[in-house]
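Every protein chain except one is present and positioned as in the full complex.
Order as written gives the chain letters A and B; numbering starts at 1 within each chain.
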Amino acid sequence: MLLGVTDPVAYLPLAVILMAAIGFSVMNLVLTRILGPNRAGETKALTYESGMEAVGTARKRFNVRFYLIAMVFLVFDVEVVFLYPWAATFANLEVGSDDRLLWLARILFFLFTTIVAFLYGLRKGVFRFD
Amino acid sequence: MAAKIALIWPEIALFITTCLVMLLGLSPNKQWRSLCLPASMVGLTVAGVLAAMGMGVGGPVGDTPLPYLPGFIKVTVAGVGLLLLLLQAGLIDRREEALIASGRAFSALRTNRAEYFALVLFSLTGLMLCASAGDLIWLFLALELTSLPTYVMVAMSSSRNRAQEAGVKYFYLGALGAATFLYGFVMLYGGTGTLQLATMAEVIAAEGVNTITMAGLLLSVLGLAFKIAAVPMHFYTADVYQGAAAPVSAFLAFVPKTAGFVALLLICSAVGWTHGESGNALPEALRIMLWVMAAVTMTVGNVLAILQNSIKRVLAYSSIAHSGYMLVGLLAGPGDGTFGGSGVSAVLFYLAAYGVMNTGAFAVIACLERKAADRGEPMEVEDFDDLRGLWKREPALGVLLAIVTLSLLGFPPLLGFMAKLPLFTSGISAGEIALVVVLGLNSAIAAYYYLRIVKAAMIDDPRGEPGAADSAVHHPAYNLRLVTGLCSALGVVALAILAGQLAERVTEASGYIAPVGPSQPVGSATVLETETLPVQLPMT
Partner (left out) sequence: MTMFAGTLPTLLAAADGPFIATGSAPQWVALMPGLPLLGAALCVLFACLNVKSKLPGYATVALLAGGFVTALAAFLQGPDGYGVATIFRWIHASIGADADASITANFGFYMDGLSMLWMLFVTGLATVIGLYSTEYVASDKGLGYCRFFFAFNLFVFSMASLVMADNLLLLFLGWEGVGLCSYLLIGYFYKKPEAVAAAKKAFIINRIGDLGLLMAIGATFVVFGTLEFRPLFEMIAQGVDGKGQAIGHTWVVVVIPLLLTAGAFGKSAQLFFYVWLPDAMEGPTPVSALIHAATMVTAGVYLIARMFPLYAADDAMVALTVVAWCGAITAFWAATIEFAQYDIKRIMGYSTISQLGFMFAGLGLLGTTGAVFHVFTHAFFKATLFLCCGAVMHGFGGQLSLRRLSGVMWMKGFGITGVCMFIGCLSLSGVPFTAGFFSKDMILAQAFATPDEMIGGATFIGLLLLLTATMTAYYTFRVFFRVFVGPRHFEPGEDDHGHDDGLGHDAHAHHHHNPTEEEEGDALHTGFHPHAPGWAMNGAMVLLAVGTILVASLYFVNKKEDHGWAGTMVRHSTAAYPSPGLAHGKDKPAATTVEPLPLGAPAPEHGQAGKPHAKAGTFLGQDPFKIMYYVSAVLGLIGILAAAWFHAPKGAWGLGIGNRELPSKVRMDAVAARFGPIPKWAENKWYVDELYHAIIVKPLLVLSHVFHAFDKLVIDGLVDLVGALPRWLGTLLRPSQSGVLHGYATGMVAGSAVLIVLVVLVAMWS
């Protein structure tokens, strides 16, 4: 029953973990600085691009569809993630109960929003590659 | 659960409208595209009517110690939201539409209309959801749904760099604020063991406020201070209001502020105004925090406003000051439940009044534009000089500005006065005499800069000839904004006359059910049950 506990002492382990985490990261940064060899050079400062020769700078304007596709992908990706737990819970609900109807309504509403998002992307011309 | 759905029909209606608007705005057909604004307004009206229908006795009520709050807030949001929507006319895609009219092909990627109106409606939906909240997760999500669209709106509102800069600033600082109150919510959960506000109220009534809960409360209040633009989270206000276009500034002054106050009211109601020696105050530490915050906020807001030359910065600082005034009502609490005795009803009254009159002030600013000396794109009015002699050039705008400004100043018999009065009386009832004196002094200081606006508009001579390059004029494309100004000035007068009715509504809405502790000993399973949450949180 961790939740009922309001005595600050009970949270001591948390504080220890927190400090350990901060200490570890700071220590890593500092130790790398101190211990690691530091050989700066032109080659080392070059942009690494999967072994290919870098062309131009990274501050280049990409086609906006590059990002749009990524975001539309996210929409459907997240949708699927939500569908799994829903399906798992829905199977456990009593057949014919009000709960079942409510849960169905919920997921339908959720899917409706996804469809709207899809339609929006479609109208915006995200899926056209011309 | 079904009761909860009955409560959120307005939000559902608004959401469906949002979906529709998002698609409408992308139509290549100009007629369809121009339906965005009317469709949004119809949807908001429907949402408002749905909320109003549920407002009476027997309607759905929230599951917090302030159960009648949602109905009133939603009707207010719908009312002021209609004004704000009307104000957005002509803001987005003005150049793009002109180019299309002159033969350019329509490109869905280049227009922003659909997104913009969808963002506005999303934000209003979030605000309504705030009022419906019964638990902290809902409240947090609703608050973020209210705020996230506003960050984008600021950046979209103008093609100037200043708007982009304001948007970025607003976003980062907003994230800091959100993180603060989210951390506060987490500690509230840790301290009371529940996310449900009603259950939390019972726990606190039974066992008092422990250290962790208090820390959570203080952090939540500090984080929410960002939403209402209160000290010490007020720094962004002037820059963001100035950077954004005037219609968006009007939106920022009402929507996040209302969301913040609703959240503060809900959280304070869960803590209960049942502490202190008199038994009708907030816990001492929270009371001190709010006291200092209220006093400093109104003083800083008013005093800094005196120094400004930019009219939008003045309105921004005055918006800070108004938040300080309302904090007095929050501090006073429900008192004896009467209008004039209840600080909660005073806050609700003030929110509605502030929404109407502040929108009017920004509407007048939004109507005016200045021809830029160098390039084609017109500029917004900036400083007091631009308002000089408004009454001579645009009599209607001058009178409107005078009415709403005097109302903001709290001049009887206008709405602002009717709204400020219960703040005074509830403060006195709660025994916060010193704070009421600070409030009074600040009202006197505020006269200085509000009168500067009235003087510039009504008394001074116009600068330069009408039609000259640097004179601010009303652009015909903004006639809908003029209508907004007219509506809000009318509202300022009409609501002052109907103050009695409004007072009854807010008194109903501020009905407070002081929590009593559960009969079972604290810590038993019943307290921790979170039955309406679909996913059971892991509890060991």
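In the analysis below, a residue touches a chain if its C-beta (ideal position, glycine included) is under 8 Å from a C-beta of that chain, and two chains touch if they have at least 3 such contacts.
All values reported here derive from a predicted model rather than from experimental measurement.
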**Report entry** Among shown chains, those touching the left-out chain
**Finding:** B
**Report entry** Residue of B:Met418, B:Ile453 or B:Leu482 in touch with the missing chain, whole complex considered
**Finding:** B:Met418
Query - Selected residue (touches chain absent from view) among B:Met53, B:Leu99 or B:Leu176 - result: B:Leu176
Query - Hidden-chain contact residue, picked from the options B:Tyr151, B:Tyr236 or B:Tyr325 - result: B:Tyr236
Query raised in the report: Please identify, in ascending order, the residues of subunit B that touch the omitted chain?
Result: 165, 168-169, 172-173, 176-177, 180, 218, 222, 226, 231-233, 235-236, 239, 284-285, 288-289, 292-293, 300, 303-304, 306-307, 336-341, 392, 395, 406, 411-413, 417-418, 421, 424-425, 428-429, 436-437, 440-441, 443-445, 447-448, 451, 455, 459-461, 497, 499-500, 503-504, 507
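One rule holds for everything that comes next: only the chains that are shown with their structure count from here on.
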Report summary line: Chain centres from averaged Cα atoms put subunit A and subunit B apart, in whole Å, by 31
Query raised in the report: In their shared complex, at which residues does subunit B touch subunit A?
Result: 1-2, 19, 22-23, 26-27, 107-109, 114, 189-191, 193, 210-213, 522-523, 528, 534-535, 539-540
**Report entry** Touching residues on subunit A, where the partner in the complex is subunit B
**Finding:** 1-4, 6, 8, 64, 85, 89, 102, 112-113, 116, 119-120, 123-125
